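Note that this complex is displayed minus one protein chain, with the remaining chains in position.
Let's turn to subunit A:
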C-alpha cells in the first residue's frame, strides 16, 4: 500500500505541487495541518508553548548577519523533499528591478553574509549580473546555493565554476548521500553522477581543496522520514567516501533537517510518517538550539521582494510581522523590533544539534 503511494509520488514528482494543483500547494492548508489534531489534542505541545517554557517566547531577532535572497523558484531538478516546491514549471523569477532594490540594501546593511538561493539561482537570467554587482559590495561571505547538476544542464552553465571563482563566491551544494541510490531517490535519476562530475569540475578550478580560499561546502538532507545524525560524524563519512571513490575534496558538511512543509510534508503524509516524524522532532527539541536558530540573525527575501524570517516561512507565505514588509522599504531598526513568526514546522530547526542553512547551531 505504502509502496504504491510512494510510486505515485515518484511519478508525480516530475512536477511541482503547484503545477499538479495539489491541495498542499496551498500554504493555508499546510499551516492547518501543522496546527492540527496532533497539537490541538494536547498530544504534542505547540512550538510557542515549548519555547515559552524557557522564556524564549516571543522569539526576537538579534543582530542581522545573513541576508538570504531567493532569486526564483525555477529549478532544473524536482527533488522529492524540496521545501520550495521548485521545478522547471515554476515561473517565479526575481526581476532586475527587485535585484536593484536588494543591492541597495546589500550595500548599506551590516550583514556579513549574502546567501543566494532558489530554485536554481543560476537559472535567473540576471543571475550573473547580480553576482557581479553584489560582489562589489564587499560582503565578507558571499554564498550561492548551487544544486551542482545545473553546471552540466546546458552548455551555457559549464563555465560556472570559473565564474564563481572570479567573484570569490562561496559555493554550497546539496548532496544527500555519498551513494548513488540514496541520492537519486531524493533528487532524481542521474543526479548523483552529474553531481559528482560537477564537484570534480569545482575541485579542478580550486574549489574545496585543502587550504584553498575557494569555499565548497556540502549540505546533507536526510533522504527520508528521519533526522540527521551528528554533523561531524557525517562529514567524516562523506569525506572518506567521496575521496576514496571519486577523488573529491570539499570543506564542510552542513547537516540540515527536513522541515515538514511543502513537498516533504506531502511525502510524510502519503507515506504515513507524518505523526512519527513530528514526534521525533518534538522529542529531539533542544532549547539551546533556539538560542541560535537562523531566523534570529537572518532576513529572507523572496523573488518578488517580500521579507520573511526565513526561507521556510517564505514558502509558507508568512511575511515578517513588521510595518516594513518589502525590500523597497527595508529598515534595519524597524525590522529588528519584530516578533519572529513561528509554527510547528519550527521544531525542524530546534531538533538535536539544531538546523540552519549553515548546518547545526547548538
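Descriptive notes on the structure:
Just so we're on the same page, a contact is a pair of C-beta atoms (placed from the backbone, for glycine too) under 8 Å apart; a residue touches a chain by one contact, two chains touch by 3 or more; residues count from 1.
The rule is short, and it goes like this: contacts and distances are computed from a predicted model.
Considering only "NADH-quinone oxidoreductase subunit H", "Carboxymuconolactone decarboxylase family protein", "Oligopeptide transport ATP-binding protein OppD" or "Carbohydrate ABC transporter membrane protein 1 (CUT1 family)", the record for the omitted chain gives "Carboxymuconolactone decarboxylase family protein", by its UniProt protein name. Contact with the omitted chain, checked across A:54, A:91, A:140 or A:179, is made by A:179. From the options A:137, A:209, A:229 or A:269, the residue with contact to the unseen chain in the full assembly is A:229. Interface residues of subunit A facing the missing partner chain: 177-179, 182, 220, 222, 224, 226-230, 233-234, 237-238, 279, 283.
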